[in-house]
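Every protein chain of the complex appears in place save one, which is left out.
Letters A and B name the chains as they come in the text, with residue numbers starting at 1 for each one.
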Amino acid sequence: MLRSGDGNREEAGLIPPNTATKMAGITLQQRRRRFGVGALLPAVVIILAILAYPMAASLWLSLHHVELASGTVAESFIGLANYAALLDDDSFRLAVANSAYFSVCEVALVVGLGLGVALLLNHPLGRSGFFRVLLIIPWAIAPVANAVLWKWILNSNYGILNAIFTELGLIDNYVTWLGTPGRALNMLLLVDVWKSIPFIALLLLAGLQKIPAMLYRAAWLDGANTWQQFRFITLPSLRTTLAIAIILQTLWSFKLFDLVYVLTRGGPADGTVLLNYLAYRETFNFLHIGSGAAVANVVFFISLILAIAYIRMLRPGGRKVPA
Amino acid sequence: MRKLIGTPASSLGRRDFLKQTALAGAALGPLAGLIAGSARPAWADTTEISVFAPLPPDPAPPGDAKFSQDALAAWEQAHSAKVSYEAVAWPQLHDKMATNFASGAHVWDVIYMSGWVPEFAKFLQPYAEKLSPELVSDMPPSSFSTVKWQGKNYGAVFTLSLLTLFYNTEHFEKAGLTEPPKTWDDLKRYAKELTRDGHYGWVLNYGDPAGIGGVASYWMTYLQQAGGKMYGEDGMPVFNNDAGVDALQLMVDLYNNGTDPGSISYVGINDATNVMLSGKASMMMNWPFTWKPAQDPTQSKIAGKLGGAVLPAGPAGTASIDGTDAWTVSADAKNPDLCRQLVEFYLSPDVQKQQALQTGWLPIRLSMLADADVQKALPNAAVVLEQSKHPYDSFVTPDYNEVTQAIGTEIQKTLQGAKTAKQAIQECSDQVTAIVKKRG
Partner (left out) sequence: MQGKSSKLGRLSIQLGLGIFAFWTLAPIAWLVVSSLMQQQALTATPPDFSPSAFTFQNYVEVMNSAAALGRGLANSLIVAVSTTAVALAVGAPAAYALARFQLPGSGPILLMILATQMFPGIVVAIPMFIVMSHLGLIDSRLGLVIVYLSFNLPIVIWILHGFFLAIPVGLERAAAVDGATTLQIFRLIVLPISWPPIFATAIFAFIESWNEFFFALILTRQNAQTVPLVISQFAGQYQTVFGQMMAAATMAVTPVVVIAIIFRQSIMKGFTEGMIKS
């Protein structure tokens, strides 16, 4: 009498090979595969169903000139013309420049400072749960709420930042923090860095805690100082984690929207228009649905390349049970 | 692990089954609640009218804003109708509208518009052609200019909303100024002189380039005061001349001498209004609504100290722009006559009077503008009436959003000294030409 667990027992070597399966009429491989497929299928179906059409539709739209007509959308195929037009468009070029500056700076600051925070919290003095709580709070705040808060802090007339700096004597007159394109972009950077550091620090902290203390002990016994320990033990061990942190933060920096929408609306003078926001503006403010979709897809493709890099980085470490 | 082998398959199966159903139930329970929550109550004999409007304190109808609610209830009863509102913050209106129109789904019957009629004309119906003659005769004829498109009338403006000058009488006294500025030169001089004692002479919101109430629209005010206009007969831009450049130059001069430097970061008019009401600026241009909150001591530090005047005149006299707050009816409204009647209700004399007294938004009805109570409660009404005798074109076209975005961005760059007024206007003209041509 074949029991349901016999397939596994056969694999484990307790029953002669193929007896159980021959009796059942299906191979062990098929059975396990069936389970796997059954477990995976609902998820794949849901994801494809909800996202596949819109994503395909958006790609489709980007290849058309789209006009809104009464109740319907009129499309005319124009191939890659939308994308070509982007290359000539000043706003697009500015958005690319802004996004590049923003992403590079944000990733450098967030990962760099996040590493610093992680190191601090890994130190015996930083072991208290209080600091762990601090890591969680900014991450849990809704981006919209964060934007509203910082808009208030940076307010040029009543903002607390101006008040504090004046009291400290750092400035004589109140500064319009969001007043010039460069300054506004940097403030945007500041706010998102503030929000993003804790999570990345958390990630890096987890990575730090995996490094065996023995390594440090041995190095110390060998006479290595703090910096050398950091350079030859900490950094190499953290390599994968750091790479993951960098890629994640880069991807997230492309998706930034709520902050730009609330804080600056892309201004002044398009100084804080990032690619994502540009796509929104083209689509919703000007109803250039085709070219808005083109911009969005540009972001998508850039991110996709990074995502592939991320997956590659993870694969060598994976273990799979042979089916 | 021993336990697994000992138990007969059937009882394990039952436990599994129960667990499974429990899990499914836990997941589906809220789902069922969700689905139930999505059903709407059916009103047996009444017609539902859905209205899309801004949230107060922006111009909002009775029921949305708290005035004339009894009158609305009575109207609903009389017409066997039920009016439901969807109200969102003003900056979100255009986005929501665009998404809904693009999807082709019927969502609202009566829709608030502000400068978007030409853009969305395809989705509206020209119900205003059928407005009662009594109402039309009581409205300024030019109020229909911003809601007409290709010869058809799509909307009814419900508040006389023009930019006028507001100034702090106390600041003026202290600076020895007895009269509001009458010309551009006065304005520039006053702005400079009034920048003292912890306040600036002028404040305005230069943070948002686009839309009515954005930077570009302010420039259009000055453009008209200099005798210029946006488009020629063929729809192409005709502002690349002295009028356009002088208008921009005025903004630059003001900006460099006496404007609150925070202005470049004030995205909505409320940011600038805040500065004015806290006594930190002496002059600004603003919509008629400003009068009411300025007199409220909980919101304003300048209660009783606000003065109003017509905008200073440029080379061609004074001019302004129209807020164009109007009611339109969607093309696929199921009961367009009832919708029209609702709009006529909103514009009925009594509701218009209450609109003025309770919310500060002036009536559009000439008879109500002249009403003694309204004039007493809103001294500013006389000023707005005076302003309305001069040009106030908002130059609304289907590309209004995109055009104002382009022009506004160039203006922002000019204000920051990145280019000269002449260069900017040339650039604007080129960009607007490209935008208009794209439409074909």
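Everything that follows uses one rule, which is that contacts are C-beta pairs under 8 Å (C-beta built on N, C-alpha and C of every residue); 3 or more make two chains touch, one makes a residue touch a chain.
Worth saying up front: this structure is predicted, and the values here are computed from it rather than measured.
Screening B:Glu76, B:Glu119, B:Asp246 or B:Asp271 for touch with the missing chain picks out B:Asp271. Across the interface with the omitted chain, subunit B contributes residues 1-2, 4-5, 12, 16, 19, 23-24, 26-27, 30-31, 33-35, 37-38, 54-58, 84-92, 95-96, 99-100, 102-105, 107, 213, 268-271, 273-274, 278, 287, 289, 293, 298-299, 301. Residues 3-6, 8-9, 11-12, 14, 31-33, 35-37, 39-40, 42-44, 46-47, 50-51, 53-55, 57-58, 61, 116-117, 120-126, 130-145, 148-150, 152-153, 155, 157-158, 160, 163, 166-167, 174, 194, 198, 202-203, 205-207, 210, 213, 216, 220, 224-226, 229-230, 240-241, 244, 251, 254-255, 257-258, 262, 276, 279-280, 283-284, 289, 292-293, 296-297, 299-300, 303-304, 306-308, 310-311, 314, 317-323 are the ones on subunit A that touch the missing chain.
Note that in this section only the chains that are shown with their structure count from here on.
Inter-chain centre distance (subunit A to subunit B, centres taken as mean C-alpha positions): 36 Å. Residues of subunit A that touch subunit B in their complex: 3-4, 68-73, 156-157, 174, 176-181, 184, 264-265, 267-270, 281, 284-287, 289. Per the touch definition, subunit B reaches subunit A in the complex via residues 9, 94-95, 98-99, 101-102, 104, 119, 122-123, 206-210, 260-262, 264-265, 267, 274-275, 278, 280, 331-332, 401-402, 405, 409, 412-413, 416, 418.
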